[in-house]
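Before I ask anything, let me first share the structure, which is written out below as structure tokens.
Every protein chain but one is kept in place in this view of the complex.
Chain nomenclature is as follows: A, B and C, assigned in order of appearance, with residue numbering initiated at 1 for each chain independently.
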Amino acid sequence: MLRTATLAVTFLAGIIVILAFFFDVGFLATAEARVQDWGVIVAAFALAMASINLVQVNIRRISSSDDATEKICAVVLLAALVVMSIIGLTQGPTSDTYNVLFDGIMAPGQSTVWALGVFYISSAAYRAFRVKNVDAGLLLFSSAFVMLGAVPIGEVIWSGIPAVSQWIVDVPNMAGMRGMLIGAGIGAFSGGLRLLLGIDRTEVG
Amino acid sequence: MIQGRQFTLLLFLVMSVIMLYAGNYVRKGKKTIKIRRLSAVEAIPEAIGRATEAGRPVHFSPGLAAITGLDAPQTFAGISLLRYIAKLTARYDVRLIVTIRQPAVLPLAQETIRQSYLEEGKFDALSQVDVMFLSDQQFAYAAAASGVIMREKAAASFLFGAFWAENLMLAEVGTQVDAYQISGTASIGQVPFFVTTTDYCLIGEELYAAAASLTADEVFLGAILGQDICKGIMVALLVVGVIVTAVGSDLFVRLLSL
Amino acid sequence: MLSKLGRIDSRVLYLILLIAFIVPLLCPLGLPMIISDEIKRTYDLIESLPEGSRVVVSFDLSPGGYDELAPACAAVFNHMAMKGLRLIGMSFWDAGPSLLDRSLAGSLYVDKEYGDDYVNLGFLAGGENAMAAAARDIRGAFPSDFHDNPTANMPIFEGVQSLKDVEMVIVVATGNPGVPEWIRQVGDPMGVPIATIVIAGLVADYAPYIQSKQLIGMIPGLRGAAGYESLIDMLGRGTAGLDAQSVAHLMILIFVLVGNIVYFAERSREKEESAKEGAA
Partner (left out) sequence: MNMSTSVSVWLAALVTIGLISFVFKENFYYRIVESLYVGVSAGHAIVLGWGNIRNLAIRPLGEGNVAVIIPIILGLMLFTRYFEKWHRVSRIPTGFLMGLGAGLSMRGIVGSQIIEQIKACYVSLNSINNILIVVGTFAVLSYFFFTVEHDGFVGKSATLGRWFMMLCFGAAYGSTVTGRISLFVGRLQFLLGDWLGILQ
């Protein structure tokens, strides 16, 4: 019964937006608008869910871990979550205190974590980027030109570098990406179809 | 019917019908589908063989994605490959270490391994298996998993599933301990880094094909057959359209714009 | 010597790289910048829009990519403000609205009329579905803006019902949902031109959309910012960071080169040794 209801809801939500895309019928347009607006609201609830999951995992970390650092980290994480939420819910996400936490912790935190990638790239470049075969050779060739084409020093080394780099991106890269894009599109279509019709092995939820 | 979407609707229907038909065809067992050879898959026994000779453990990661959402199929494909790899480690008595980022994947991995060891009749050898939940934080997981690979000096490292910016940390530490590394991900943005740092890499959809070929899962196989036929149609549209356009007719441009 | 180089500690590499970054930041070299076609096309499209045109800016990014995109956003926003274009900001990533506020505050829009010349509508949950919902009915999806002002009577929305009524969409993107979703839900079905300010890492991925003209223009990260800054003749952070970028790129390529020299040298030595063993 519950499984049937789930399958029916999944199917209906999908088929309505598909039909409304192809057919200009009044009631379909209304149904599409309703379903989409509801989707935004349910997604907003789901956003909060992810954070609750995090709370759960970290409460477990506090109660079951033997490592003191683990416990301290979990407490800090939960405290940060609670403080941020309370300030945001009472004073709003554009208040001064909220902005201090956003600009002081959230924004620099994420951008530094992303930026750290440059270090792993450098050591992988040194240790692992070997021209072992044709594949690796082509990869190195194209990456070297694209890297040098992205910065002024490339042109200083050889004036042709920007043009070659642009050509690699616009022609062979474009063609290859297009092939992958079409293939991935077919794959995503197939996944969507299986999901709508409930023939996927992976369970919803 | 909305103008300019007729051909889209036609293709939409054709693709749907083909995929459903192919799925049914495989499920009813009318024909066994053979997946082409994938060199990354063929290299797995060799990697485990090397670990046996060296007496060092094998590391496996099913990626960082959860079991729900858009990237979930990658996690399931990773678990399917784990099933195969665990059978080999059971057979050759090699220590297996699995590192996990998603709490929900932990029981899935444990059960899969248990099943594999049972099927190989090596239930006692399960004590040689470590399935570790490390952290649900992306980089904390990657740091901890790198630490495990480094300390245990893994002789082989398998990275199959969804990975993001942290993949280089994992693959690079594998290089440092001279592990034989085989990777696979459908997160196309990460493939370049796997291709450069690991010995073999399953690119994009190859991950699913590998999972299907090793487990003979009907849903996977049916999907692959359906997608192959659809790709055939796209190739035909491409080739015929290009030829017709080259001859000077805009027939296909107009057809696809309908 | 060579085998020592092969076993070098990663931290030594990191330190070398760090120096390669800091030195040119402190002592700039002043290298010139090249402007690619995609940057120029975005500039031309904005240049061609009549005063008062409405442009939707979708701030679909995480703070992780903001450092890379902020200089380009500043340059494009300044250009739009100088041209008298009106900016409708929205976001489908939760960090977007706060970052858009920062970006607008640092641009010429700061002197313009809020609600008339520009607006920050805030965040809508649900990714691609939220985009489709906002595209169909902007004010329905955003009954109030990020600062909790009602949107019903804002002058900027006069005559605007759906996204069909705006002249252009600029997607500021660090990933998905982002450019492909905008093309699917708005660009193709509604026929609105889309340009993107995007992290360098996605430039190669979006090349097919540029060639098929589903994407009109593309401003890639810091390089795009530097190019755009010179087009509008207002040099800023994009240009300032270029020298450090140049040297760091060169350093990574040198790492690859040295790594390969070590690799081939060791391999040929191993071959020699095994040949000797074979002879003995």
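Basically, a residue touches a chain if its C-beta (ideal position, glycine included) is under 8 Å from a C-beta of that chain, and two chains touch if they have at least 3 such contacts.
Predicted model only: the values in this text are computed from it and were never measured.
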The chain left out touches which of the shown chains? A, B, C
On chain A, the omitted chain is touched by residues 2, 5-7, 9-18, 21-22, 34-52, 54, 56, 69, 72-74, 76-85, 88-89, 93, 98-121, 134-136, 138-147, 150-151, 167-186, 188-189, 191-193, 195-196, 203-205
Tell me where the left-out chain touches chain B, residue by residue. 5, 7-8, 11-12, 15, 33-37, 68, 70, 137, 139-140, 143, 147, 189, 191-193, 195-196, 203-206, 209, 212, 224-225, 228, 231-232, 234-235, 237-239, 241-242, 245-246, 252-253, 256-257
Chain C residues that touch the omitted chain in the full complex: 11, 14, 21-22, 25-26, 64-65, 67-68, 70, 94-95, 97, 122-129, 132, 141-144, 180-181, 183-185, 187-189, 199-205, 208, 211-214, 220-223, 237, 240-241, 244-245, 248-249, 252
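By definition in this document, only the chains that are shown with their structure count from here on.
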Relative to chain A, which chain has the most distant C-alpha mean position? B
Return the distance between the CA-based centres of chain A and chain C, expressed in whole Å. 15
Suppose each chain is reduced to the average of its Cα coordinates; what separation in Å results between chain A and chain B? 19
Chain centre separation (chain B, chain C; CA means) in Å: 30
Check each residue of chain B and list the ones that touch at least two other chains. 176, 188
Mind pulling the residue numbers of chain A that touch at least two other chains? 21, 113-114, 121, 123, 127-129
Can you tell me which positions in chain A touch chain B when the two form their complex? 18, 21-24, 54, 57, 113-114, 116-117, 120-121, 123-124, 127-129, 135-136, 139, 143, 180, 182-184, 186-187, 189-191, 193-194, 197, 199-202, 204-205
Residues on chain C engaged by chain A in the complex (per definition of touch): 8, 10, 13-14, 17, 31-34, 36-37, 62-67, 94-95, 97-99, 101-102, 124-127, 129-130, 132-133, 136-137, 140-141, 146-148, 189, 200, 203-205, 207-208, 210-211, 220, 223, 242-243, 245-253, 255-256, 258-260, 263
Interface with chain A, chain B side, in the complex: residues 1-2, 5, 8-9, 12, 15-16, 19-20, 23, 67-68, 72-73, 76, 103, 136, 139, 165, 168-169, 171-172, 175-176, 188, 192-193, 195-197, 204-205, 208, 217, 219, 223, 226-227, 230-231, 234
